[in-house]
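Structure provided below as structure tokens; questions to follow.
Missing here is one protein chain; the remaining ones are kept as they sit in the complex.
Lettered A, B and C in written order, each chain numbered from 1.
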Amino acid sequence: MFIGVNMGPKRIVIDTDPGVDDAHAILFLLDADKLNMVKIEAIIVTKGNTTVENGCRNVIRLLKMKNRMDIPIYKGASYALLSNEVAASTYFGDDGMADAEYDEEPDLSIVNKKPGSLALLELVEQNPHELSLLCLAPLTNIALAAGLNGDFFENVKEVFIMGGNWRGQGNETECAEFNFHYDPEAAYMVLQKLRCPTTILPNETCMAARIDTSWRFETLINDSIDLTFMTMLERKFFKLRDIEAWTPYDLFSVLLILYPEVVVRSAEYNVTVELHGRFTRGQMILDHLRNRTSNVNIVQRIDKERVMQILLNWYHIYPNE
Amino acid sequence: MFIGVNMGPKRIVIDTDPGVDDAHAILFLLDADKLNMVKIEAIIVTKGNTTVENGCRNVIRLLKMKNRMDIPIYKGASYALLSNEVAASTYFGDDGMADAEYDEEPDLSIVNKKPGSLALLELVEQNPHELSLLCLAPLTNIALAAGLNGDFFENVKEVFIMGGNWRGQGNETECAEFNFHYDPEAAYMVLQKLRCPTTILPNETCMAARIDTSWRFETLINDSIDLTFMTMLERKFFKLRDIEAWTPYDLFSVLLILYPEVVVRSAEYNVTVELHGRFTRGQMILDHLRNRTSNVNIVQRIDKERVMQILLNWYHIYPNE
Amino acid sequence: MFIGVNMGPKRIVIDTDPGVDDAHAILFLLDADKLNMVKIEAIIVTKGNTTVENGCRNVIRLLKMKNRMDIPIYKGASYALLSNEVAASTYFGDDGMADAEYDEEPDLSIVNKKPGSLALLELVEQNPHELSLLCLAPLTNIALAAGLNGDFFENVKEVFIMGGNWRGQGNETECAEFNFHYDPEAAYMVLQKLRCPTTILPNETCMAARIDTSWRFETLINDSIDLTFMTMLERKFFKLRDIEAWTPYDLFSVLLILYPEVVVRSAEYNVTVELHGRFTRGQMILDHLRNRTSNVNIVQRIDKERVMQILLNWYHIYPNE
Partner (left out) sequence: MFIGVNMGPKRIVIDTDPGVDDAHAILFLLDADKLNMVKIEAIIVTKGNTTVENGCRNVIRLLKMKNRMDIPIYKGASYALLSNEVAASTYFGDDGMADAEYDEEPDLSIVNKKPGSLALLELVEQNPHELSLLCLAPLTNIALAAGLNGDFFENVKEVFIMGGNWRGQGNETECAEFNFHYDPEAAYMVLQKLRCPTTILPNETCMAARIDTSWRFETLINDSIDLTFMTMLERKFFKLRDIEAWTPYDLFSVLLILYPEVVVRSAEYNVTVELHGRFTRGQMILDHLRNRTSNVNIVQRIDKERVMQILLNWYHIYPNE
């Protein structure tokens, strides 16, 4: 994987649809930013786990909670590319963050006026080869930026995508993962136009690393602001759905960036997306016959024990003392 | 159809992939602009009949020939939305305009730096309900503008589209017309997001109005700059392909705008685009069962005799005198 | 079209899913058989307008009414090839013939035990180049016979198919006609394997010949057994649905055979069926670009006035006397 000359902290643009697991991922990254491990350049919101307006509200809440209103927020796509008619998911509740109650309403007027995909394009053009893109949502904004300028990815340093699947196992449909299924054409465009090092964390890898619920709610617990807030959200969410385990997809993908050693197994493949199947629309397609040049690195296994240890250390929890 | 208060000449943005028939259409409109029948606000180029670079070169040639370098030219999409790998057509020759020889090379540096779809979005936002959009090419640029801002079409006055088909008869494939087939996802997006009066001139209507080749080259002929140039291009093109009749699709669509009375029959339908068929990818789909609200007016028949008379008058040709 | 040496009356095998219009067609053919205009060799039933069991009951009623229990009846496919889950239509009522009341239940035990498609295959093998196949239903049985023996169509004299469409206009879906849409894979198989003269009467041709309801119920009326029965059925059916005109698809196709002069316009095409479209599944596809050898003759227009006159003559009705 290409490593740039600039060895300072990764400069990250987050594309997100929060989303309870997006929230945990963002809070984690905000702390990492404070520790100078990364620098968050902008947060761009898209439709997916909730409407783009709700997503913006949720990002504002998180930034306010952490006193980081200096980070620019952009509102991206209100719709999947082809699917005006597809509603946002309500899997994480009506507001995307488990429908908690808050004292005040976020002020949407602080969201930047520039369309998110245009802002993304300009950020990348103004900082060529400098920015890491962390994609935690349907890839609509990224696809639009790459559509606006065919050379978009030439100027991106690297991409991390939470999405897709590598063994035909879906979580949204039998065969497709939520982010890819929500906007398959966007995923297709992005994978086809990629021209920089790209890491994909797919569904099966996350599912194989699912963590015991009791550990999450009995061990990974303290009275820090972040963990108190996330525990409240995740408790509400677990009540909402009949969830058997804690699988924080987007948080996993943040850990990949901060602690690459959690990756136990990965492999390079050329991947694309099936758009036309009755059952397989949105499935990520691996070039198993190896006829095409690899375009991504797929994380196939992560070390769950390591992940759990990192989380405990991060939150200064020492259960065995 | 909604008629705005502004009763001046239509202010037109042209989206084009010239293309011999685009060339004739643009020259015709430039004269109409001179006659104050329309006002051309901008010309945006996309890939289709030729590469976007060739398209820009061709537009520059036309504007230069007519001394209208004041009209801004924008370079739009270099690729269909999903199809990086699909080459531009060479139906109209390698340069898109029948491979004529010229004394000088157009200077591409005069093309505006802003991406075409972004320019289109800004023009529409800055002139709400004022601009007529004339689409003579694959709809990539329009789809991107509408993807950038979900409310794009709210601010467009009206749209004219040369493209699609209404009886399942194609010219590029058995079932699909060239512009729709070149970027089916773009056509789908545009038709789905339309929110303003829209007229479609489809393939079958043009084919039914095809004009005798001998009339074109023996009667519609004089020594005006435009007609001399177009006769040269069309002669070269007819040599290149084994064409049986003169069917200037894009010129027909200009005539619709300037002389609405050429429309003999039209009907409102809800239309969309088939994306997933093996044979029908790119076919325009009419809601024959009338379950959805109409989104376009389809021109089903045009008066070919009238068209021929208009052309003779336009070029001051009086064959029977 | 190839005409065999045998110049006796056409020997016809009927494949049907009665169906009110199938009923009218069959009664008409039974009279034609009596007049020695044709010879009905067998009737094979399939699922479509109703279940195959109901279809068999309906055929028994018709044959009994006409004292023609000597004609063998075979029960064919209970399901479309791929679609165990798709129910029979109830467009013509729960029993497929407008839910009339009858004094006695047909005795299904008189239906031949041999599967319909196998019977069809054997009939054709035992009478090579002798039998005309009249297809009034989804093509499941024919496809199975052709699947059992790849040379099936070599031995068929000719095929008449009521089904498909030629201008992308459907009656069951926006783009597909009922018989083709009910079993698209069967239609695809049949069209691909055809090796004998084949005439298709498609949806648009029938719709353009639809007949005024008042003429049907006020003029085409007398006290013959057939017309009394059909008037009763069609009245019930018209009450069931909100029908605007009388369009007896299957009867039209019988008239084609008996009175070829009703065909005003027809054209040879290579045709196939779209299986994979979201909107176009089941649409008949014409090779508009003429790259493949024709496999069928499509009836594009029939003379409606002539049809009406033939019907009046047939039933000895002289309205103007």
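Annotations
As a working rule, a contact is a pair of C-beta atoms (placed from the backbone, for glycine too) under 8 Å apart; a residue touches a chain by one contact, two chains touch by 3 or more.
From a predicted model like this one, the values you see are computed outputs, not experimental measurements.
The chain not shown here is in contact, across the full complex, with A, C.
Of the listed residues C:L131, C:L220 or C:L275, the one in contact with the hidden chain in the full complex is C:L275.
Here one chain is not drawn; of A:N112, A:T173 or A:T213, the residue touching it is A:T173. Taking the complete complex into account, C:M189 is the one of C:M189, C:L233, C:I257 or C:L311 that touches the chain left out.
Only one of A:K34, A:K239, A:R265 or A:R278 touches the chain withheld from this view, namely A:R278. Listed for subunit A, the residues touching the missing chain in the whole complex are 165-170, 173-175, 272, 274-281, 283, 285-289. Contacts to the hidden chain, counted on subunit C, fall at residues 77-79, 81-82, 84-85, 115, 117-118, 140, 144, 147-150, 185, 188-189, 192-193, 275-276.
As a convention for this text, only the chains that are shown with their structure count from here on.
Here the chain at the heart of the shown protein, by mean C-alpha position, is B.
Subunit B and subunit C, compared by their mean Cα positions, are separated by 44 Å. Centre-to-centre separation between subunit A and subunit B, using Cα means, comes to 41 Å. Between subunit A and subunit C, the centres computed from C-alpha atoms are 57 Å apart. Taken residue by residue, subunit B touches two or more other chains at 275-276, whereas all remaining positions touch fewer.
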